[in-house]
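Below is a structure I'd like to ask you about.
One protein chain omitted, others in place.
Letters are used for the chains, namely A, B and C, taken in the order the chains are written, and counting of residues starts over at 1 for each.
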Amino acid sequence: MLRKIRMGMIGGGRGAFIGGVHRMAAALDGQIELVCGAFSSDPEKSRLSGVDLYLDPNRVYDSYEDMIFQEKELPRDIRMDMVSIVTPNHLHFAPSKLALENGFHVVCDKPLCFDLAEANELIDLVNSQEKIFALMHNYTGYPMVKQARAMIQHNDIGKIRRVVVSYPQGWLSTPLENTDQKQALWRTDPNKAGVAGAMGDIGTHAYNLMEYITGLRVTHICADVNKVVKGRLLDDDVNVLLKLDNGASGILTASQISAGEENDLTIKIYGERGGLEWSQIRPNTLIVKWLDRPSQHYRTGVGDLYQAATSATRLPAGHPEGYLEAFANVYKNVATCIQAKIANKKPNSLHLDFPTVADGLRGMEFVNKVIESGKSDEKWIAMAE
Amino acid sequence: MLRKIRMGMIGGGRGAFIGGVHRMAAALDGQIELVCGAFSSDPEKSRLSGVDLYLDPNRVYDSYEDMIFQEKELPRDIRMDMVSIVTPNHLHFAPSKLALENGFHVVCDKPLCFDLAEANELIDLVNSQEKIFALMHNYTGYPMVKQARAMIQHNDIGKIRRVVVSYPQGWLSTPLENTDQKQALWRTDPNKAGVAGAMGDIGTHAYNLMEYITGLRVTHICADVNKVVKGRLLDDDVNVLLKLDNGASGILTASQISAGEENDLTIKIYGERGGLEWSQIRPNTLIVKWLDRPSQHYRTGVGDLYQAATSATRLPAGHPEGYLEAFANVYKNVATCIQAKIANKKPNSLHLDFPTVADGLRGMEFVNKVIESGKSDEKWIAMAE
Amino acid sequence: MLRKIRMGMIGGGRGAFIGGVHRMAAALDGQIELVCGAFSSDPEKSRLSGVDLYLDPNRVYDSYEDMIFQEKELPRDIRMDMVSIVTPNHLHFAPSKLALENGFHVVCDKPLCFDLAEANELIDLVNSQEKIFALMHNYTGYPMVKQARAMIQHNDIGKIRRVVVSYPQGWLSTPLENTDQKQALWRTDPNKAGVAGAMGDIGTHAYNLMEYITGLRVTHICADVNKVVKGRLLDDDVNVLLKLDNGASGILTASQISAGEENDLTIKIYGERGGLEWSQIRPNTLIVKWLDRPSQHYRTGVGDLYQAATSATRLPAGHPEGYLEAFANVYKNVATCIQAKIANKKPNSLHLDFPTVADGLRGMEFVNKVIESGKSDEKWIAMAE
Partner (left out) sequence: MLRKIRMGMIGGGRGAFIGGVHRMAAALDGQIELVCGAFSSDPEKSRLSGVDLYLDPNRVYDSYEDMIFQEKELPRDIRMDMVSIVTPNHLHFAPSKLALENGFHVVCDKPLCFDLAEANELIDLVNSQEKIFALMHNYTGYPMVKQARAMIQHNDIGKIRRVVVSYPQGWLSTPLENTDQKQALWRTDPNKAGVAGAMGDIGTHAYNLMEYITGLRVTHICADVNKVVKGRLLDDDVNVLLKLDNGASGILTASQISAGEENDLTIKIYGERGGLEWSQIRPNTLIVKWLDRPSQHYRTGVGDLYQAATSATRLPAGHPEGYLEAFANVYKNVATCIQAKIANKKPNSLHLDFPTVADGLRGMEFVNKVIESGKSDEKWIAMAE
């Protein structure tokens, strides 16, 4: 018989942003139960966070190591099944590794790791064992993103010729990191964020979305990498020309100094017979454009959509589903796959639709090449085979 | 110390729609735990629904009476605190009454009751005791709806002169009730829905939204009540002229035969100095129009919004919040107020912001007057004082 | 051989609004030449207006009577063919009558006349002779309005069940008539505008648009007629419930106190199989909604549109056509029909697509019934057969 999946969280204590998002997303479908956590490197803060979350104080830990080792000793019907890692980038690898090595499934926030060395080690580890590792590229969870992907898989718009994916935000238009703003602080700090700023923070989402929907791989890039705000150490505004493996061209942009933009991840894909346009700001609409015919507005829950879209939809037409629901779709698939593992069953292929360590490694490689290209006088830089 | 609120559900078994919505909304913030349920009048269906929801089989009941009586006997630290009633209209009153009389808080789906007699009895009961009764007018939960209300409370657009609220859907354009579609069946059946069809199902939402945002009360109405689909016994298309208690005029419409419309509840309010426009289809935008100045697009999470809006917001700007988040805001306020009661504290006034039995009674009175007006040759019908 | 049509203008001198619009619209297609005018009841103002327009001073007249009589005496290859009447409502009838009686075609701004008596006299006069009389309901000139009409003529969305047409403006939210604003002054003056304010000024457009697109006729109305701004003598905010001759219901609204609205004439039509939505603010898009299929955005110039739409289109897709182009479509059809008359040919039926004196009479009757209904306690008022 199926049971709820028990989750422990690493990071996400008071004052954090993405931890709360992960908790709401994991809770939404009633399939996952938060049972323990190591919410902060500060034990007192971890403890208080546990109180906020109504957790058993015995299962609020001083460190992730404590959590992993102590939970491992708990009886099988009590101990956590998986960890959710919601720390800054430099703290993705070590807890992922420790969790996997001790038999726990992992959901990890993006980007995969701090650097490529870590990423390569992690992919080997994941591939050498049986536990699930999921990377949180939540934007792939939207029903209309899945519809776009399925339309391209079914060749509905013909061979792809042009892709434009842009991710503008405005919140780092000022040197926010010079205030105490926690989100800005670590994202602009090379010791915590890694080699890239905007590119790592949001460019990876844009890249992953493009790969996910189109199924294409980038072969060459040419990047303009800018640090616009005075004194900033990492990129905050990046434009990249793309060559894709089917011969198509494209542009990818990630900017956090686009003043007045909220979070407008948008993708436009042009094939031989038509185009697709999706924007995260109005996520329940997929605009389908045709040569010489009226465009169509596909909507979540309306009409005959592909199963990938309908199975990711919770509500009838006209009841807007948002960011948390998309986020929850990743958790839902992961939880269902863990349940299948517990039941010794093969998961339905629909439930295997979540980002993996391999997606994460390609994302890291892309970010690294973009930063390299930004410093190079060479026009086109080849991605690794 | 605060603890999670324990919820039992009445209705919402396999095949239902709104039950699942209530469960997701209640779960979202990790403040409410579903602990038991009487999910169907068919005990086997109730049992299977309990399995789907990973519930303890001992707390999945054959009837809501069983649930209320048996939970009452459970130890205080285990038994449910509240019930969520998600049955069709004719089954709102009896379980509400029984739950309140046995010491449980209630969240009930709208409309309040099957008829006015029940509604009047219920309001007396609620007013005579201490338990919370909340009515699920979920559309009041959107941050931008709360912002609109606060702007009017602060007189930002001047005295209101004109209100247009419309709620078009298209899903009942065909005689869907002649198929086995469960949602259509009871909504078009006078024995289950009450005197009204579209007016009760969605018109009550439109009416409540109008009252909630403007703070105005309807004094007179003139209604055109139509049964458009052949053979339908209840209204499916209604237009109502309104007179409001500050002298303003208005229109309220509820239609379920507006072919091609999804669920586009929209309100436009015009004051002496400007206008407000909000639409449920794009719920994170409140358009604020001014005389001789560019209009502004207020957005969830952007800029200096009133506290009523910000306290109902979970995510930063540009991360769309949808129907479930608005729905969850009602549960969140109810849960917080129950927690306050448990702790013997007075709830913050922000948390008292949820629809009450009095709102529900006014809604029922409005629906009844609309149906009466539809049959009358008199132009203006007065609402009761 | 075809030649340009020679036009004289009555009204539209310095400081006027709609006169300039008529001149630009008439000039756009190079088919009509402004040759003379009586631009004001003030001869000096008329003269100066003629200078502004580079006219031969000998053909700038002190009064419309002078113009009609003196032009009539000019040689056939010089004298005007038609007059364009752009005066306030109370000055539509007399010049129309005089022009027709003296052998000139007429384009007259709406509404048709000051009152029903004039309107009835005019219709008889028009019907008794051969000259063209066209009424300027310019909104019917938009390609996407013509597409909507053709779609309904071809039964594309099934039998119509519901129509909502609304015309909100905000510019009369304040007592602008107490300043020197010329446009506000005559529109709010019962001696110049007639029995109605907003209803005559913009409600007639809404009514005409509804009739034009749907082909339906109103049988009964129930109106709420308001004078919102203190001291105003004519209606500035009107809501009307409609019964249509095919059994459909509807709403028509005209408001000039909808603060912050520009000029957002919008119509939504629901049939058994789908719905149409058009809004003057974004006139090149016709939204076509379907039961259980993605909606389509028909666009001017895109794809296989009906001939009525394509023949009213001047530019390729994506080159926005606006208010003046729609306005010009009325002039273009009139000019083409006059050219056909000169050539003794029967005009193509596409060119007969302009509003007539019969449309104008029905509009006047509607306005009168609305004002009557506003004062009545009877719910439904029948339109004349």
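Points worth noting:
We adopt the following convention: a contact is a pair of C-beta atoms (placed from the backbone, for glycine too) under 8 Å apart; a residue touches a chain by one contact, two chains touch by 3 or more.
Bear in mind the structure is a predicted one, so any value in this text is a computation, not a measurement.
Residue-wise, the contact with the chain that is not shown comes from B:Val302, picked out of B:Leu48, B:Val302 or B:Met383.
In the complete complex, the hidden chain is touched by one of A:Asp115, A:Asp189, A:Asp224 or A:Glu372, namely A:Asp224.
The omitted chain makes contact with just one of the residues C:Gln169, C:Asn226, C:Asn239 or C:Asn368: C:Gln169. Of the listed positions A:Lys289, A:Arg314 or A:Lys332, the one in contact with the omitted chain in the full complex is A:Lys289.
The omitted chain makes contact with just one of the residues C:Ala117, C:Leu315, C:Ala343 or C:Ala382: C:Leu315.
Where subunit C meets the chain that is not shown, the touching residues are 1-4, 17, 20-21, 23-24, 27-31, 34, 51, 53-54, 169, 171, 261-264, 280-283, 299, 301-302, 314-325. Where subunit A meets the chain that is not shown, the touching residues are 157-158, 161-162, 164, 166, 168, 170, 173-174, 222, 224, 226, 228, 237, 239, 241, 249, 251, 253, 255, 257-261, 268, 270-275, 288-291, 295, 376-380. Listed here are the subunit B residues that touch the chain not shown: 288, 290, 292-299, 302-304.
In the analysis below, only the chains that are shown with their structure count from here on.
Per-chain Cα centroids separate subunit A from subunit B by 34 Å. Annotation: 55 Å between the Cα-based centres of subunit A and subunit C. Between the CA-based centres of subunit B and subunit C the separation comes to 44 Å, rounded to the whole angstrom.
Residues of subunit B in contact with at least two other chains: 261.
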